[in-house]
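And then subunit A:
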Amino acid sequence: MSATILFWAVTTAQIALGIAMVLALARMISGPRAQDRVLGLDTLYNNSMLLMLVFGIRTGNSLYFEISLIIGALGFVATVALAKFLMRGEVIE
Partner candidate 1 sequence: MNHAADLPIWATLLIALFLLIGAGLTLVGSFGLYHLRSFYDRIHAPTLGTSWGTAGIAIASVIYFSVVESQLVLHQLLIGVFVMATTPVTLILLSRAALYRDRTENNRDVPPLHPLRNLPQASELEQDSMATHKNAGEEQK
Partner candidate 2 sequence: MNLSPEHLVIAPVLIPFIAGVLLLFLDDRARHVKAFVSVLSTIVLLVISILLLCIVHTDNSANEDRIAVYLLGNWPPPFAINLVLDRLSSMMLVLTAMLALPSLVFSLGRWHKAGVHFHTLFLLLLMGLNGAFLTGDLFNLFVFFEVMLAASYGLVLHGSGLLRVKAGLHYIAINLVASLLFLIGVALIYSVTGTLNMADLAIRIPQINEANRTMLESGAAILSVAFLIKAGMWPLNFWLPTTYAAAPAPSAAIFAIMSKVGIYVLLRLSLLFFGSDPGFPESLGAQILLYGGLATISFGTVGVLASQTPGRFAGFSVLISSGTLLASIGLVQTEVTAGALFYLASSTLAISALFMLIELVERGQNMAASVLAVTMEAFGYDDEETENEEIIGVAIPRTIAVLGTCFAACTILLAGLPPLSGFIAKFVILNALFSPGESGQMHFIPATLWWFLALLIFSGLATLIAMSRSGIRTFWAPPVDTALPRVLLIEIVPVAALLCMTLVLTIQAGPVMRFMEATANSLHAPRPYIEGVMKTQSAVLPQPMETTE
């Protein structure tokens, strides 16, 4: 029973996150402006972080936690750099 519920919950969550990633990708591709694409990438990062967390639950293995941690703590650096490039034309002044 537990297993079934958990299986369905995890599967549903994963599929939902997968679709969420597709939507983020759609924004990345369609733009229209660079800031939209960056926002899309940021969302994609976040969604995949969640996907990895769910994957951890699915496998019952906490080894995959680091990847989520890195996305959570450091993933924003790329986005920051992109945003700063848009704003200042230069990443590091």
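Picked so that all candidates are chains of the complex that A comes from, given by their letters.
The rule is short, and it goes like this: a residue touches a chain if its C-beta (ideal position, glycine included) is under 8 Å from a C-beta of that chain, and two chains touch if they have at least 3 such contacts; residues count from 1.
Predicted model only: the values in this text are computed from it and were never measured.
By the touch rule above, subunit A in this complex touches candidate 1 out of 1 or 2. On the side of subunit A, the complex with candidate 1 involves touching residues 1-3, 5-10, 12-14, 16-17, 19-21, 23-24, 26-27, 33, 35-36, 38-40, 42-43, 46-47, 49-50, 53-54, 56-62, 65, 68-69, 72-73, 75-76, 79-80, 83-84, 86-87.
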